[in-house]
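Only one protein chain is missing from this complex, and each of the others stays in its spot.
Now for chain A:
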Amino acid sequence: MPDLLSVRNLKIEATAYPPGEPPRTVTLVDNVSFDLTKGKVLGLIGESGAGKSTIGLAALAYGRGGARIAGGQIGLNGQDILTLGPKEIRGIRGARVCYVAQSAAAAFNPAHRLGEQVIEASLRHRIMSRAEAEKRAVYLFRILGLPEPETFGRRFPHQVSGGQLQRAMTAMALCPNPELIVFDEPTTALDATTQIDVLAAIKHAIEETRTAALYITHDLAVVAQVSDDIMVLRRGRTVECGSVRQIIEMPREEYTRALVNVRQSIRQETADQSDPLLKVEKISARYPNGFEVLHDVSLHLPKGQTLAIVGESGSGKSTLARVITGLLPPSEGRISFNRKELTPALKDRSKDDLRRIQLIYQMADTAMNPRQTVRDIIGRPLTFYYGLRGAVKTARVKELLDQIEMGNGFIDRYPAELSGGQKQRVVIARALAAQPEVILCDEPTSALDPLVAQGILELLMRLQKETAVSYLFITHDIAIVRAIADSVAVMHRGRLVRFGPRSKVLSPPFDDYTDLLLKSVPEMEVGWLERVLEARRMESTGN
């Protein structure tokens, strides 16, 4: 019997249009082969640009953004789908092979009800009648743990949460009873506590319906929970392929080992917290519509140390940064800096106060003017705060480029000519140019690949050692907290749940929320998900 999916020597190309140069062909995927048997799950893992999504979409004979399949075979039950005509390919998509996108929020049509979208493919391909499809949708909503499965389908996409949308997307893929589902980073955009539920729901649904799946992610710990086998990809080529246990416990290749060992502790915590540089006292903040986003938050940050603020989206951690910068003046409480009270509103602060606090954002892309060169971007604060011009300014920009481990050759590049990690480094250099005392880092690594993120974190720690700058580091990633923080603040729904030195905050006894948060972080270990779910079940029966 042939394998369900059998990929041989797959080669995928696209045409790149670099600015100022003639178009050229780039190879996205090169000579990739693998097999997937019925009912099994294969994890595709790698950094962005590894070609994992491209391979996933190729299983539906689809090329995103001009990608085209240039060679090889993709056998679905022994039939090479690359030789089929457009009409036959349409017959496979949404019927025999289905796709779950990373952002369900964008992948659902805002104009139609969820139920209609879930059953659409089943109806259009005449796989089942409307009544049967609706019945199956309700069944799938139920096994995926969606609320009120009978009526869930009547809602519009904007009426349900992100985690529910992701599960609804899985239901949409499962509805026509496909032979294969391609999951493309289905939990990446979710909070840790939501991710674990969705992960469990997907795993349960795959087992229940015995569908085969390609599971694409950049997070080895996640893929270890749902896959049978793992294929590691890098720059469009296979690095290694093996069972989950073999990849996690006995990686053969250097690159895989680096992925497994990412974010091990970078530094020891500094215990002395007695002399706070930045002090936030009893801060509450409201949106203009009166909604209270922060309630009674007090914390402090000594010189040369790192305070990590953890919490899910909506917990108020970015708002806290906005309050400290003065973008959103607090409704109550005070902020002091160097024992001096800081003016609440940004526009009333002195230039020197502004200089002392700098920001690094999650999306370096949107934080830079795309029409300015690296020289202009880094040079701007030099002129603004220090009045540097001409050769002096250029020399200082070069110095800063050295500090962020980028050569002088980058000085006349535009942001579009930089990689994601390089962009983030330039933004860090811009913050450093002001010679600040505190840098507020708002999830600076969450949009980056693990190894690139690791490099950024190491850079930040080195800069801290050299310049004694303090970081207020906002993140949702506990692993980063473990790696870099001296002190930790856990936030939940606008309140401070827990605050103190890292070793204290991250060790028992825990409050309920911190406990849930810590237990939701996938560990690089086979069987972790089952253990957590089992523990939860015990708890709920125990109560």
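Everything that follows uses one rule, which is that a residue touches a chain if its C-beta (ideal position, glycine included) is under 8 Å from a C-beta of that chain, and two chains touch if they have at least 3 such contacts; residues count from 1.
Please note the rule applied: contacts and distances are computed from a predicted model.
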**Study point:** Protein name, per the UniProt record, of whichever chain is missing from view ("Outer membrane receptor protein involved in Fe transport", "PTS system N-acetylgalactosamine-specific IID component", "ABC transporter permease" or "sn-glycerol-3-phosphate import ATP-binding protein UgpC")
**Key:** "ABC transporter permease"
Review point. Out of A:121, A:241 or A:441, which touches the unshown chain?
Key: A:121
Practice item. Kindly state which of the options A:83, A:151, A:313 or A:338 is in contact with the chain not pictured. Key: A:313
Check your understanding: Just one of A:68, A:112 or A:465 touches the chain that is missing; which is it?
Key -> A:112
Practice item. Spell out, residue by residue, where the missing chain touches chain A. Key: 57, 60, 62, 64, 89-95, 98-99, 101, 103, 106-112, 120-121, 124-125, 156, 158-159, 287, 289-291, 293, 313-314
